[in-house]
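Working notes for the structure below.
Missing here: one protein chain of the complex. Every other protein chain is in place.
Chains here go by letter, A and B, matching the order in which they are written, and residues are numbered from 1 within each.
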Amino acid sequence: MVNDRGQLYTMEGVAAGVIMLLTAYIVISTTSVYTAGDTHIPDMQLEQLGSDVLAMMDTPDNREEEENRLARFIDEHEGTEFKTMFLGYCNAKTSGATDNLHMSANVTYRDGNLIKEHQFIAPDYTWTERESAVRVTRWVQLDLKAGRSPYGARPQAVLLEVLLWRA
Amino acid sequence: MSLDFLAGFTIFMLALIMVVSMVPGLLAGLESSGIDYDAVAYRTGVILVEDPGWPVYPPWEMNDENHKDEIERMGLAVSKETPNILLSTKVDAFFNDSFFTPDDYRNLAIFGDIPYSYNISLRSEDGSYNYRTGNPLPPGYGYIRRVVKIKEPGVAVINDSFASDYTAPSSDQEFTVRLDFGQLLDPSIGPAYRIDPRTEPVSVTITDFNAYLNTTDHLVDNATLRTVTFWKMDPTRPIPQFTRIPFAYDTTNSELYTLTIDGNPHSLRPDGGVEVSENISLVLKPAATSFFTLDQNSILEIRFGFDDTPSRTNITGIHHYDYNATNVTIPDLQPAVLEVAIW
Partner (left out) sequence: MARINEDGQWIVLMGLLTALALFFLALIINQSALVGQTTAEGVLEFPKNDIRDLRSEIFDYVDRLGTLNFDSDAVREDITRISLERKNAVVGFTVGDPQDVSGRMLRPITIHYNNGVTEYDETVYY
């Protein structure tokens, strides 16, 4: 009565079970967990906000305004005023407490054959332990101004680069 | 034999059950509808802030209840070339909760495949614009924030500094404000700074009216305003002349205009005239201007007709509603922040 004719079934069953369990294990262990930062959505929101603010600061409020606001900030090295205005726009919300964004800024200019960077606003204490920062840029046209350093007196186009992050 | 078959089959079934029970663990942490809240919020933000809406001209915000289905898309920008600069009339029209239903907002601004809940809010830096529409915010939502500037319409203020220009001893008791569309709609002026009576209200305020009274008689402290009429001229015609525009001068319609005399509202042709002692304020809304069938070369005149015998006012002359800063005060662009939340 007891023979080994049915052993094949058992072996087939075991083989099938092993295949399924192995696949399940491989599948589950390779599914990745996405955090909010991986999706780059906060980066997109910050970048759009920063670009908006730079564009609005570059727009004169009326037809009579002769001087470009950003050019004046750069010419006169008014880093603190620029930072106050920029962060004022970035952190404003329609209701509730203001947001908690921080920034630092550089100006990139061309000096002969070299492209140089000048730090316009240094980062503050939140520079460490922050979320990932976003870079937004704006072209600024500087007019002739004698004795302007380090950019030089000639009329030139410089790139204002702002790093924006959430503390 | 069947015993071995059962054993094999049992082992297989046990393994299958274990695997199938692990499958829900794969699906945990996935939300199919929540995954694109931020993307829809971003797209709605772009539609509102960077697009003037459709139709652009005649502007969508001037459609009344009967023509609401002609609106295809609501956008707040002044024009396609001026993103992030919003027009105040579009902003006021968009946040009008009594005119637009939640379905309107979904179909004309959000364009989602499923009916999303929304909360759109706008606040200007000085608080003069503080609008909100939609449901209260839940714990989790998709979000975008845009920084904008709002363009507000200009006002022509005629105060006593103009008295010497606009009074004459033998006056015809008629004061005219002239809008030369060819000058106003000059394409060399950017849309963000342009005066466009077709889309923005025209505002005329005459204050310090006692400077315009007939000073020879000291007992006179007011004059009677009989009519305010609109005239148009097409300078491109061979013999251009002004023609009076047919309009419902006798009825007050706050959708078309507001005329305030010494703080009280009146129609454009009040019975028996109204005595003016301090100020006159007329706001002509773009809905009315659209009835006048003006084109980009027309000249529109607003004539204030006073009539007293003997005349009590010396006011006369033509005030040009143009880009001269003393003639028309155009307010600065107002910074504001717009937030869109979708869930």
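In the analysis below, a contact is a pair of C-beta atoms (placed from the backbone, for glycine too) under 8 Å apart; a residue touches a chain by one contact, two chains touch by 3 or more.
From a predicted model like this one, the values you see are computed outputs, not experimental measurements.
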item	value
Touch with the omitted chain, as defined above, among A:Cys90, A:Val136 or A:Leu164	A:Val136
Touching the absent chain when the full complex is considered, from B:Gly53, B:Pro83 or B:Pro197	B:Pro83
Residues of chain B (touch criterion as defined above) contacting the omitted chain	5, 8-9, 12, 15-16, 19, 23, 26-27, 30, 32, 35-36, 38-39, 42, 83, 187-188
Footprint left on chain A by the chain that the document does not show	8-9, 11-13, 15-17, 19-20, 22-24, 27, 30-32, 34, 38-41, 43-44, 47-48, 51, 55, 58, 108-110, 115, 136-139, 141, 143-144, 154-159, 161
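Operating definition for what follows: only the chains that are shown with their structure count from here on.
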item	value
For the chain A and chain B complex, residues of the former touching the latter	5-14, 16-18, 20-21, 23-24, 27-28, 31, 33, 41, 44-45, 48-49, 52-53, 55-56, 59, 61-64, 89-90, 92-95
List of chain B residues in touch with chain A within their complex	1-5, 7-12, 14-16, 18-19, 22, 25-26, 29, 38, 42, 45, 83-85, 121-123, 125, 130, 132, 143-149, 189, 192-193, 323, 325, 330, 332-333, 335, 337-339
